[in-house]
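A single protein chain has been omitted from the complex, and every remaining protein chain is retained in its original position.
Moving on, here comes chain A:
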């Protein structure tokens, strides 16, 4: 009985999916100034073999379209011989301006080309616990991102 009920629901749910507008973070037409800046700066400074810049703001307690929470994966030979802390500091230094204005959280995966080729996977970020909802400094950061 359950399977027949599901069969009824399936066509309806697919219609709903088609008519729903794309979520902000998936819509290619929405401008992403902060994401673009991050990509540009990291590319210039670290000359990465592989770079992923992921806006994870939608996973957090901030309005849709925010550019406040990011995850970056940087694969660069410049990380050879550097400790995790040194690598992260390099990334932080590159994005110093953004981190002091609009970026609220930055998750970093910094790998050498060898590390990446032996394990080409991106660690998942921990689930939000709604901290930004109670954070009065967020409004300023979100505004800085938009300006």
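In the analysis below, a contact is a pair of C-beta atoms (placed from the backbone, for glycine too) under 8 Å apart; a residue touches a chain by one contact, two chains touch by 3 or more; residues count from 1.
In this text, contacts and distances are computed from a predicted model.
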Protein name (UniProt record) of the chain left out of view, among "DNA-directed RNA polymerase III subunit", "Glutaredoxin-related protein 5, mitochondrial", "holo-[acyl-carrier-protein] synthase" or "Protein VACUOLELESS1": "Glutaredoxin-related protein 5, mitochondrial"
Selected residue (touches chain absent from view) among A:27, A:80 or A:93: A:93
Option touching the unshown chain, where A:52, A:80 or A:135 are the choices: A:135
Residues from chain A at the interface with the omitted partner, ascending: 60, 84-85, 88-89, 92-93, 96, 99-100, 103, 105-109, 123, 125-131, 134-135
